[in-house]
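Note that this complex is displayed minus one protein chain, with the remaining chains in position.
So that you can tell them apart, the chains are marked A, B and C in the order they are listed, and the count of residues begins at 1 in each.
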Amino acid sequence: MIAAAILAILVTMVLAVIRALLGRTVYDRILAVNVFGTKTVLLIAALAFWSGRPDILDIALAYALINFIGVVAVLRFFEYGAAEGDEVQGK
Amino acid sequence: MSALLIDLLSWVLIVVGGAFGVIGGIGLLRLPDFFSRIHAASLTESMCAPCIIAGLMLQSGMTLVTVKLVFLVIFLFLTSPTAAHVLAKAAIHGGLDPGALRDADAERRG
Amino acid sequence: MSFLAHFNYYVAIILAMIGFYTMISRTNLVKKVAGLNIFQVSVFILFISLGVLDGGTVPILTETHTLYSNPLPHVLILTAIVVGVATTAVALALAVRIREAYGTVEEEQIQAKDDQP
Partner (left out) sequence: MDTLVDIVLLAFLAVSAIAILRLRDLFAMAMMFGLFSLISAGLFTTMDAPDVAFTEAAVGAGISTILILATLAQTARREQSPARRRVLVPLAVVWITGAVLIYGTADLPGVGDPAAPAHNHVAPHYLQESSREIGIPNVVASVLASYRGFDTLGEVVVVFAAVVGVVALIGLRRRPPGVVEGPAALSEHDVLKVIAKLVVPTILLFALYVQFHGEYSPGGGFQAGVIFAAAIILYALVFGLDAARGVIPPKLLNVMPATGALIYGGVGLVTMLLGGNYLEYDRLAADPQAGQHLGILLVEIGVGVTVSSVMLLIYFSFAERGRGKLRDDGEAGP
C-alpha cells in the first residue's frame, strides 16, 4: 500500500516537472519547484517506511527546511517587476 | 481488532493523501493561469502531505519515528502556505493580474 | 538484465556529457559553472552506484540487518560535495569580478575587449 503512495507521489512529481519545464511565468516555475520539493519530502518519508529504515526521516526534515529557504531566496533575488523579455507577460 | 482498524484507517489516509497529491498535480498542469494554478497546488498540497504523514504515523505507532513525523508535518504546515502566500504576493507586485482571466472571459462572452 | 544493471552508469555518462557540452558550447560564465556542477553530480552518481549492494541497506549498523552498502564511496562523495560548493563559490566570485572589470560575463565579449589595444 505504501507502494501506491509512492506511485501517486511519482505521478505528481512528473506533473510538477512538466509545469516547471513549460513555465510561462517565472512564478509558475517557482510554484512547480516548490510542489516538487514537498513531494520529495513525502517520497523520502514513504521510502523510509518502504525500506524499513526510519533513520532516513532526518533527511526529509532537512529537505523541508531547504525547500522553504530556496523559495525565499528566489523571491529575494528576483525582486519585484524585475523580469525581462517575454517571461512575465506570456499568458 | 483495533490493530486492523488502525491499519485500515492508515491505508485510507495514505490513499486519500495520494489522491489529493495527484489532483493538485493535474491542477498545476492544466489550469489556465498562475493564480488558479497556485490555488490548486497549495490547497491540495496542504491536504496531501498531512494525510500521507498521518497514515505513516499510524503505521509506526508511539515511537521516535512518530515524533519526527510530527515535526515534519508541523514544519510543512507552517512553510508550505507561507511560501504560496509570498509567491502570490510577489506575483501581484511583479505585474501579474489576478483578474486577467475573468476579464478575458467577460470579453469573450460580450 | 545487463542493461538495467548498468543503467545508472549510462545515465551518469549522459549527465556528464550534458554538463560537458554546456561548458564548451555556452559562452555565459554562470552557465558554464552550472554545467560544471552537472558534471560533478554525474561523478557523484557514478561513485554512489559503485557502492550499492543488492539486498543491502543504509550503512548504519543495527541488529536486524546484516548486509550494508559500501560506506567508503559515501565518505568520499560527502566531502567532495562540500569541497565542490566551495570551488563553485570561488568560480562565481571570479564571474562577479569579471563582470565588474569587463561589464559582461559573455566569453566572446570579454575576448573582444581583451583584443582591443
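Structure notes:
The rule we apply is simple: a contact is a pair of C-beta atoms (placed from the backbone, for glycine too) under 8 Å apart; a residue touches a chain by one contact, two chains touch by 3 or more.
Every value quoted in this text rests on a predicted model; they were computed, and no experiment measured them.
Residues of chain B in touch with the missing chain: 75, 78-79, 82, 85-86, 89.
Mapped onto chain C, the footprint of the missing chain covers residues 2, 4-11, 13-22, 24-31, 33-35, 37-38, 41, 44-45, 48-54, 56-62, 68-75, 77-79, 81-90, 92-97, 99, 104-106, 108. Interface residues of chain A facing the missing partner chain: 3, 6, 10, 13-14, 17, 20-21, 23, 26, 29-30, 33, 36-37, 40, 43-44, 47, 50-51, 55-56, 58-59, 61-63, 65-70, 72-80, 82-85, 87.
Here, only the chains that are shown with their structure count from here on.
Relative to the whole-protein C-alpha centroid, the nearest chain centroid is that of A. Taking each chain's centre as the mean of its C-alpha atoms, chain B lies 32 Å from chain C. Note: centroid distance chain A to chain C, computed from Cα atoms, is 21 Å.
Counting partner chains per residue, chain B has no residue touching two or more of them. Contacts with at least two other chains are made by no residue of chain A. Against chain A, in their complex, chain B makes its touches with residues 11, 14-15, 17-19, 21-22, 24-26, 28-29, 33-34, 37-38, 41, 45, 48-49, 52-53, 55-56, 59-60, 63, 65, 68-69, 71-72, 75-76, 79-80, 82-84, 86-87, 90-91, 93-96, 100. Across the interface of their complex, chain C is touched by residues 51-53, 55-56 of chain A. Interface of chain C with chain A (complex): residues 57-58, 60.
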